[in-house]
Structure formats: structure tokens, C-alpha cells
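Excluded from the complex is one protein chain; the other protein chains are retained at their positions.
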Amino acid sequence: MPYALCFLLFMIGVYCAVVKKNMVKIVIGILIMEYAVNMFLIMLGYRAGGVAPVIGRNMNMPEFVNSSVDPLPQALVLTAIVISLGSLALIISICIRTYEKYGTFDITKIRRLKG
Amino acid sequence: MKGMTVIVKTISSWIKVLIFLFGIYIIFFGHLTPGGGFSGGVILASSYVLLMLAFGREFAQENLSLGVASKLDCVGALLFIAVALCGLLYGAAGFFLNFIYQKLEIGQEFNLVSAGTIPLSNIAIGLKVGASLFLIVLVLSMFRPEISAPEKE
Amino acid sequence: MIKPLPYFVAIPLVAAFLLPIFGKKGKNAATVLANIATLALVVLAVVCIADGTPGVYKIGRWTIPFGINLVLDGLSSLMLLVISVVSAAAMFFSILYMEQYTAKSKYLSLFMLMVAGMNGVVLSGDIFNLFVFLEIASISSYALVGFGTEHEELEASFKYMVLGSIASAFVLFGVGLVYGNTGSLNMAYISEAIGKSGMNMGLSFAMALFVAGFGLKAALVPFHAWLPDAHPSAPAPISAMLSGVLIKALGVYAIARVLFNVFGVTISVGWLLVVLGILSMLTGAFLALRQWDFKRLLAYSSISQIGYVVLGLGLGGLILAQGGKPAWASLAILGGLFHLANHAVYKSLLFLTSGSVEMAAGTRQLKEMGGLAEKLPVTRATCTIASASIAGIPPFSGFWSKLVLVIASIQAGFYWVAAVIVFVSLLTLLMYLKVQRYAFLGELPEKMEQIKEHRGPMLVAMVVLACLCILMGLLLLDPLQSSVLDPAVKALTEGVSYSENVKSLASLM
Partner (left out) sequence: MTIFYVLLVFVIIAALVAVETKNLLSAVICIGAVGFGASLLFLFLRAPDIAITQIVVEVLGLVILIRATISRDKTFITGDREFFAVVVSVVIVFVILLAGVHVFQTLPDFGKPAFAVAAESDRLPAPASQKYIKDGLKDTGAANLVASVILDYRAYDTLGEATVLFTSIIGATVIMRRKSRKLLEEPEI
């Protein structure tokens, strides 16, 4: 069930990125897709009633081993978040420059290239 | 007068120190508590962004100029890859070897000095991320739409 | 012996991190450094090919699957060689060509990052790591497409970046699904898990996501919308890199690796690849015929040519899955991979010549050109060689790879595929005759009386690639074929035994 809701979020993002005509809206669609993927990965590692994968000084190790959530997806998501921040910065700078050149965010009006 | 009102300026000039220290704390304790180079670096960058929002871009730029920020960016990245390449001192198979922990065996678990190269990498990444995110906000805010008048060059 | 695999990524990365420090004043030093780095990569790739043995490098000395491993097999070393040769030529070309733009040291840095990303993708043995390096290469290519920051470049860059980001999200979702189903990220372990527990719907869906994601990066036909805008908008050496190697390293290589070595080819997957390949071949060729923009024509022709590569791979996979003779499958895959290498060389050469023409004539419209043969003799000669090669005229390289593909499809009984290959080849000949006719022959327009060819590094890069075009046919002769092409074919025909190979190699190191 949570996975399906995550996939719903992903498809909302796909819909927004494919259908919308406004550049900022398209960027928002891509962002939503990335959030959905990140949540999906974290959910994969979740253990019901688990603890965070950080070992304290006085922790009972065998108990920790049996209750810790998966640290690997968290590491992947950390990487994915930073990647999405980087691509956000780049795509926004492309948007700002395009706005400057064409005076609009509407991609139907930005049509120098065709064919 | 550039920037926001006096109240905002005063408060943000106090807070920025706290944010900066918090970022450094997050970076240095990244291997013991949640956090690490990335989140710490972003916090460092946001302390400068706060300055920029409150006092205007010029003030922030006096503290950390564009050129210096981009050099820090490169230096941070170079430091990180240098840590990785240092492992090669211990044989050709040692790329990214945690040589401090596994070979030199420095540090006690749960201490600040522990986990070998992990804190070093955290510091390098924190430097890199902080500098580069400050840079991106600076670059985006410096941009003004082109004026059609001919440029004097 | 431990292979020097990390250097393939570390050298371009260190160069990329150093280059922006040089700034405006140290521009010449930066150029020299970048060229040294690309040449060093060529040397390393040749050493790896000459050594000939496959290898696994465990990063941080962690045994797989705990750490990330780099895998060098025949396919990776072929790709490394192609990437490094083309990037060295393009880098040499840009010494002079990029003088017309500002921020050259940043350009060089982005170029090196793109090379590092591609090398990382090709070497990686871990599916998430493959995604990370895919992103490095893609993001640097988005920035490079928009390098000119004029109307068209920004528009093309935006389009490319949106589709590329969607593709990346698909790939990451696929990685998540695979991880959820198998609990591993290492490709060898995923392959083993699939072999033991069989495919299920989740894995099939992940495979569909991978094909869509990597297909977008490879610009196969239903996903090709970005390529004809992005490739012509970039500066010429970058167009050469994008068309020459990027779509192959990020698209075709990744598809081949994931489908052949991780999931294993089935009949339906083989047909999927064949259909995608033929669609790309036909659509690309027909659309290219009606273009009047030199670089746009080349871009559409890239779609058509990438179709050949995918067709060859798909045909091989199909024969393997149907239980046909392994020799036929090997021949089809050989044709595909050989065409990949050939296309990398002649398409990058064609883009470089288009850059040379554009720089001299100041236009890319074929209708505005004419009679450039006497003004740009070297460009004309190299362009003719590349055109003959791409159109499949013997004895140039393109002929041999197409011949291999035709023989393979006839042997396996796919006569109609052979007919399509020959037909598209004729269309290709037609479109390059058009280029020759309008650009180099005919009347010289008055305003182009004064133009002249740029000398120096640009010509050297073009001539080197042209010589390669002529000599590539030699790759089918024995000592070269058995050391360069055959191991690459073997890496794919072995299919899912990739997993055992990697594990046994890893236990040796």
C-alpha cells in the first residue's frame, strides 16, 4: 500500500513533467518524481518498530542488529538528494536564461527549433 | 540602504554565527551522530545565504567573493579525491582504502578522532558543498536581465 | 595483477577539479593539461586492451557485495578505447575551435567530467554506481549543450535536460525495484538472484523502466525527440562527443549490460531490441533526408546509425534466446559492436568537419553553401572519407560492419532484416551525396570568396580520425579482431554467466 501511494506520487510527477506547458511546472514535476523515488527507497529499508542505524555508546549490539533499519537505501537516498539538488540548480539557471531570451516560461511559445 | 530592516540585520548577524557553528558541528560529528559533510555543508552555505538576504549581496560578497568560493569548491573536491588516492600508498588495490583506520589504527570508537578517513572526507565534502552552494545562490542572484543597450568593452 | 582501473576515473576527475583554478590567465596551461589527461587515457586504454585479461577492482578493498567493484571485461575495454580515442580527438580539435567562446577552462573541466562519467559508467559493476556516473555524464552534457547560451542552445538544453532527468528518475526507480526484489545492488549478485529465483513482475517492470530510461539516453526512436535539437546546438567537438560516444556509453552500453548480463536475454527482449533498432534506422534515415541544416542532418543520421547497433545486439540476443547457433549470434553481435566503434569514429569526424565548415563559412545551412571544395580542401577530403564510410562504400570501415550485419541476418534466416539494412544504407548514401553536392560542389556564393581553412590542431584531429576511418576495416583481421572485438562479443554472448565470472575474478584479486 505505501509503495503504491509512492508510485502514485511518481506518476503525478511524470504527468506534470510531460503535460504542463510552463517551464517551472515541468521542473516541479521532475522534483516530485525525485521525491517519490527517494521515499520509495527509504520505505524499502524500513523495519516495523525499528531503530535508526546509529549506534550509541551503551547499546545492546545483538538487539540493535535485529532491529536496525537498512542503512544502505539511506546512503543511496543521500546521494540521490544531492544529485537532485545539483540538477535543480542547473535547470533553474537554464530556465532563468531562457526567460531572459524569450520573455516567457511557456514552452509552446519557445519554438525556434523544429523538425 | 541595502538589504532588510535593522531588526532583521541585528538578529541575523547573531544567528549567522550560531548557524555557522552548528554546520561545523554537524560536519565534525558526522561519523558519530546523524548528519555529515553534505548536510553540514548546506548549513554552512545557508549561513552565508542568510547574510546575503539580510544585508544584500555585496556584503556577503565582501565576506566571501565569487573567485574565492569557486576556488574553495575545487579545493574541497581535490581534498576528497586526495583522501581516496592516499589509499594507493598502501598498494595498487588501495583506492578509497580507509587507511587511517585499517593500517594506522588511530582512534578509539565513539571518539571524535575515530573512523579513520571518514571525518577527513566529511570535512572535505563539507567545504566543497558549502562553497559550491553559496556559489550557486550568488551566481543566481547576481544575474540581471540583459539590457539591450550596447555594451562598452 | 591488479588493473589500473581507478585511474580511468581519477585522472579526468583530478584534471576537472584542477582546471577551473587556472581561470582566464592560465588558459593555455589548462588546455595543455586537459590534452595530456585525454592522451593518458588513450595510453591506459591501449594498455588494458593489449593486456587482454579481464579484471575486477575492489574499491576500498571491500569484498563484493559489500563494496563497489569495477569490472573490466571485453566490452568495457572496447568502450574505453572508443571513448578515449574520440575524446582525445575532440579535445585536440577544441584547442582552437573553442577560442570563439568564453570560459574555456570551465569548458575543459566539463569535458573532462563528461569523460570521467562515461568511463565510470563503462567500468562500474554496481547498478547504483552506474546511475551516479550516468548522472555525471548527463549533467555535464546538459551544460555543454547550452554552452553557447543563445536562444536555440538554451531551448535545446532545456528539452534535453527535462527528458534526461525523467530518464534518470526511471532508472533510479528501476534500481529501487531491483533492490527491493533481490536485496543486492551489485550486478553480479542481482544476476545470481534472478537466476535462482526467476523473473517476476517486479523485475520485469524494472527491466521496462531500464529500457525506457537508457533508451531515452540512447535516443532510440520513440524516445528520440531531444537528440535532433541537442546535438546540433552544442559546440562542434561536443556534438562529436555526444553523437560519437555519449549515446553509446550511456544508452547502448547500459542497455546491453543490463539486458544481456544482468537480466538475461529472452525472445521477447530480443524482438524488442530488433524492432526498436529497425524503427530507429528507418525513422532516422527518412527524417535526415529532409534536413537542410548540416548538423541537424548529422544528428538524425545518428539516430539511424544507433539503430544498426541495437539491431545487431538484438539480433544476436534473439538468436541466443531461440537456441540458434552461437556462431550466428556472435556474428550479429560482432556486427553491432563493430558498427558502434565505426560509428563513433566517422560520426565524430563528420561533426568535426561540420564545425570546421561552420567556422569558416559562418553558416550551417546547406542551401547557403556551395563550392567549398576548393576553399576547404582538407575538410572536404575528410568529409568525403567519412561520408563514404557511413554510407557503406568499400573499402571504408562502415562497409565492413554493415557487411557483417547482413551476413549474420542472412545466416540466421532473417532475410527481411538484411533487406532493411541494405535499404537504409542506400538512404544514407543519398543523404551524404546531398551534403557533398550542396556543401562542397556547385557554385561558390559571393560572400564566401574570402573564407579560408583554419590550420593546425583542428586539421590534425580530423586527419587522424579520417585515417582511422580507412584503417578500421583492419579490425576484422585476426590479431586485432581476437584482441579487440572478440572479447567484447564474448562478454555479451556469455550472458548471465557474467555473475560467476565476476565472482571468480573477485576472489582471485
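Per-chain numbering from 1; labels A, B and C assigned in written order.
Quick note on the criterion: contacts are C-beta pairs under 8 Å (C-beta built on N, C-alpha and C of every residue); 3 or more make two chains touch, one makes a residue touch a chain.
Note that the coordinates shown come from a computational prediction; the quantities given were computed from them, not determined experimentally.
*Asks:* Can you pull out the displayed chains that the omitted chain is in contact with?
*Replies:* Across the whole assembly, the hidden chain touches A, B, C.
*Asks:* Which residue numbers on subunit A touch the omitted chain?
*Replies:* The list for subunit A reads 1-9, 11-16, 18-22, 24-25, 27-29, 31-32, 35, 38-39, 42-48, 50-56, 64-65, 68-72, 74-79, 81-83, 85-90, 92-97, 99, 104-106, 108.
*Asks:* Contacts of subunit C with the missing chain: which residues?
*Replies:* Touch with the absent chain occurs at residues 13, 16-17, 20, 59-60, 62, 65-68, 96, 99-103, 106-107, 109-110, 113, 116-117, 120, 128-129, 132-133, 135-136, 139-140, 142-143, 146-150, 154, 157, 177, 179-186, 189, 192-193, 196-197, 200-203, 205, 359, 454-456.
*Asks:* What is the set of subunit B residues that contact the non-displayed chain in the whole complex?
*Replies:* 26, 30-39, 42-43, 45-46, 49, 70, 73-74, 76-77, 80-81, 84, 95-96, 98, 101, 107, 109-110, 114-118, 121-122, 125, 128-129, 132-133, 135-137, 139-143, 146
Please note the rule applied: only the chains that are shown with their structure count from here on.
*Asks:* Please state whether A-C or B-C has more C-beta contact pairs across its interface.
*Replies:* Comparing A-C with B-C, the pair joined by more C-beta contacts is A-C.
*Asks:* With chain centres taken as the means of their Cα atoms, state the distance from subunit A to subunit B in Å.
*Replies:* 23
*Asks:* Subunit B to subunit C: how many Å between their CA centres?
*Replies:* Centres of subunit B and subunit C (C-alpha means) sit 36 Å apart.
*Asks:* Could you list the positions in subunit A whose residues touch two or more of the other chains?
*Replies:* none
*Asks:* What residues on subunit B touch subunit C, complex-wise?
*Replies:* Per the touch definition, subunit B meets subunit C at residues 67, 70-71, 73-74, 77-78, 81, 84-85, 87-88, 91-98.
*Asks:* Which residues of subunit A touch subunit B in the complex?
*Replies:* Interface residues on the subunit A side: 52, 54, 57, 78, 82, 85, 89, 92-93, 96, 100.
*Asks:* State the interface residues of subunit A toward subunit C in the complex, per the touch definition above.
*Replies:* 10, 13-14, 17-18, 23, 26, 30, 33-34, 37, 40-41, 44, 72-73, 76, 79-80, 83, 86-87, 90-91, 94-95, 97-98, 101-102, 107, 110, 112-113, 115
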